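One structure coming up, written as structure tokens, with questions to follow.
The other protein chains are all here in position, but one chain of the complex has been omitted.
After this line comes subunit A, so read on.
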Amino acid sequence: MARILVADDAAFMRMMIKDILVKHGHEVVGEASDGEQAATLYQELHPDLVTMDITMPNVDGIEAVRRIRAMDPQARIIMCSAMGQQAMVLDAIRAGAKDFVVKPFQADRVINAVEKALQ
């Protein structure tokens, strides 16, 4: 079981991701609705993994990955975004993300990415 922080500006999507994670035995220790809150909560909660949306108000997900990785170079972060273009995926991976899940997604895809990142 991993302690996971879920960052997405849509309450509905946070609920969906949380549901998938909890059904597979993980604990969602925090929820963030923008990138700034995600970085703040990462520092407070030290989760094992973060799921991160990209298009969010204030601070976007890729900038949040940079901030979190600057605090903790070992941070494990998976992007969950509707924007799947190659340039966006490369930006996320360069920023330090471990995987990139494109919305709409199946639960299995999220769980596979989480388990792979936790190995």
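To be clear about the criterion, a contact is a pair of C-beta atoms (placed from the backbone, for glycine too) under 8 Å apart; a residue touches a chain by one contact, two chains touch by 3 or more; residues count from 1.
Note that contacts and distances are computed from a predicted model.
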Per UniProt, the name of the complex member that is left out, chosen from "(2Fe-2S)-binding protein", "Chemotaxis protein CheX", "Sarcosine oxidase subunit delta" or "Putative ABC transport system permease protein": "Chemotaxis protein CheX"
Option from A:M16, A:V65 or A:I78 whose C-beta touches the chain left out: A:M16
Listed residues A:V29, A:M83 or A:I111, member touching the removed chain: A:M83
Touching residues (missing chain, whole complex) on subunit A: 9-13, 15-16, 55-57, 81-88, 102-104
